[in-house]
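Below: one structure, written as structure tokens.
A single protein chain has been removed from this complex, and every other one stays in its place.
Lettered A and B in written order, each chain numbered from 1.
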Amino acid sequence: MFRRLHDAAGERVPFTVDGRAAEALAGDTVAAALLANGITVCRNTPVSGAPRSPYCMMGVCFDCLVTIDDVGNRQGCQVRVAPGMRIETQDGKREIDR
Amino acid sequence: MSDVKTSYDLAVIGAGPAGLAAATLAARQGISTVLLDEQPAPGGQIYRSVTETPVRDPKVLGPDYWHGAGLVKPFQESGADYLPGTTVWSVSRNLEIGLSREGAARILPAKHIILATGALERPFAVPGWTLPGVMGAGAAQVLLKSSGLVATGNVVLAGTGPLLWLLAWQYLRAGAEITAVLDTTPRANWRQAMPHMTGFVRSCYIGKGLKLLLDVRRKVKVIGNVTALRAEGDGQVRSVVYRQGNGAEQRLPAETLLLHQGVIPNLNLANAIGCAQSWDDAQRCWTPQTDGWGATTVEGVSLAGDGAGIGGALSAEHQGRLTALDALHRLGRIDRQQRDRDAAPHREALEKARQGRVFLDTLYKPAQDFRVPSDDTIVCRCEEVTAAQVRDAVKLGCSGPNQAKSFLRCGMGPCQGRLCGPTVTEVIADARGVSPAEVGYYRLRPPVKPITLAELASLPKREDEIDAVLHH
């Protein structure tokens, strides 16, 4: 679990994760916003189905893949949360049409 | 900042200290310069979010971090164009950059290219390192710098290297709690590092480094001489099991395990361009070959910063300037004499910044057992390939990572071998009883970062390229 430092300041950004309302701090990446909201597991792998959480936070490991606004397999640590963004955790392989 | 031009004299890829310094120097000389970076803001890894971090108290991240602000400002005033949020997925031999920005791909030609793509954390493959809750210490640092987030509950740091201690120190400054630091630095390293002590004593590292170490040791339980490590838990890390020396297994509760054993050059782009690389036995990693000016074996492509071999942020900055001077010379903007004259102070600064590096490299060289993991360890996170499978492939006659890739799919996933390449090379070398240099590394191809098929389809095509597909 992660917590925000007391003096960390900035605008609040509303978004949804798997349909539930949540809030990020302006500047958060999707991966950071999920961790800040207590969501550690962002996907299950397409190979064995094992759960994964972000590992590198710098775009190299691809463990932070999530569906963002209906587009699958996006690197959560490389995309900033925008107001109203719809984020979904992923289960295995992405679908062709989203 | 201004819109993108259709081509540039100089393109710099990576906005860390190396890239910022290079682009600033070049643009000030009046050549058209663009700086491209994946991140939304300048700073690279060390100065990540330095212009916008929500961490207000400057004591938390420390003065070395804030030094980065002093690189960003001159860059912004230099006249260079800046493309944040831009992923470079290919550079061709004729110096055309394939980039992707806001979901659209395009080709940007340049006359000279400086790669300043930095470093990534060396893979630390131990059993359980794929469990949720286990992440790189560098990753935790990114969360702190760009979002003001710290881990809570039982937090264990494990590994070796300056960055591990730096993170511990920053966490303490931020008021976060650390259950323990498991130090995997091999005992024998101290003995081997001692002869290099003099360089270190003269370096800028010693004062800062010692203070930081003492600070951390005063406040956190440090468990030294850790020789074995694994994470356990069901769907989430719950505990860390370790061994000290030859002692019995011990267990610590942990909801977050932060691993680190140094950084290595991020060489995928250089490798895919075709830059020759060699095995660096001291740093135990592959490094693209460069000359004293950062020039690679590919005409028109140079490298600066940690991507050319780990030297740290200050070295990266000075190297960036040297590489930029050489680029100016190659572009015909300054003659050789001027290049050499202008380079002198930067060279001197670089030498100074490099002092003590050998000591650190020797001291923090990760143990064999943490570079060549046990059979049950996943080495390729993407395709979930274990060390045992790699060893079995060697038994079938597989002699290097490329053959292993076709046997096992290791390195075929989206990370393109970044998280398994060094381990696979070392496991094969160990199993064959030869040096990693002989075993080799993955041969990489563009795109080095995924782009969508639609983006790829949208790129310009020449007549003969179309014919090669449609009219043969």
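In this section, contacts are C-beta pairs under 8 Å (C-beta built on N, C-alpha and C of every residue); 3 or more make two chains touch, one makes a residue touch a chain.
Here is the rule we go by: contacts and distances are computed from a predicted model.
Enquirer: Can you match the unshown chain of the complex to its UniProt protein name from these: "FAD-dependent oxidoreductase", "PadR family transcriptional regulator", "Fumarate reductase subunit C" or "Aspartyl/glutamyl-tRNA(Asn/Gln) amidotransferase subunit B"?
Expert: The chain we cannot see is, by its UniProt record, "FAD-dependent oxidoreductase".
Enquirer: Among the chains included here, which ones are touched by the excluded chain in the whole complex?
Expert: The chain that is not shown touches these displayed chains: A, B.
Enquirer: Looking at the full complex, which residue from B:G19, B:P401 or B:G421 touches the chain that isn't shown here?
Expert: For the chain that is not drawn, the touching residue is B:P401.
Enquirer: Would you indicate which residue among B:S92, B:N189, B:T227 or B:S374 is in contact with the undisplayed chain?
Expert: The missing chain is touched by B:S92.
Enquirer: With respect to the chain omitted from the figure, which of B:P109, B:G153, B:G199 or B:P450 is a touching residue?
Expert: Of the listed residues, the one touching the omitted chain is B:P450.
Enquirer: Residue-wise, where is subunit A in contact with the chain that is not depicted?
Expert: Interface with the chain not displayed, on the subunit A side: 46-47, 71-73, 92-98.
Enquirer: Determine and list the subunit B residues touching the chain excluded from the picture.
Expert: 90, 92-93, 96, 98, 107, 274, 395-403, 405-409, 412-414, 416, 439-440, 443, 445-447, 450-454, 456-462, 465-466, 468-470, 472
By definition in this document, only the chains that are shown with their structure count from here on.
Enquirer: Would you mind pulling out the distance in Å between where the CA atoms of subunit A average out and where those of subunit B do?
Expert: The mean C-alpha positions of subunit A and subunit B differ by 23 Å.
Enquirer: Inside the complex, what are the residues of subunit A that reach subunit B?
Expert: 1-10, 25, 27-29, 32-33, 35-36, 40-41, 45, 47-48, 50-63, 65, 73, 77-78, 80
Enquirer: So in the complex, the part of subunit B that touches subunit A is made up of which residues?
Expert: 38, 40, 45, 49, 52, 54-57, 60, 120-121, 130-136, 138-140, 142-143, 146-153, 174-175, 235-236, 255-256, 266, 381-384, 413-415, 418-419, 449
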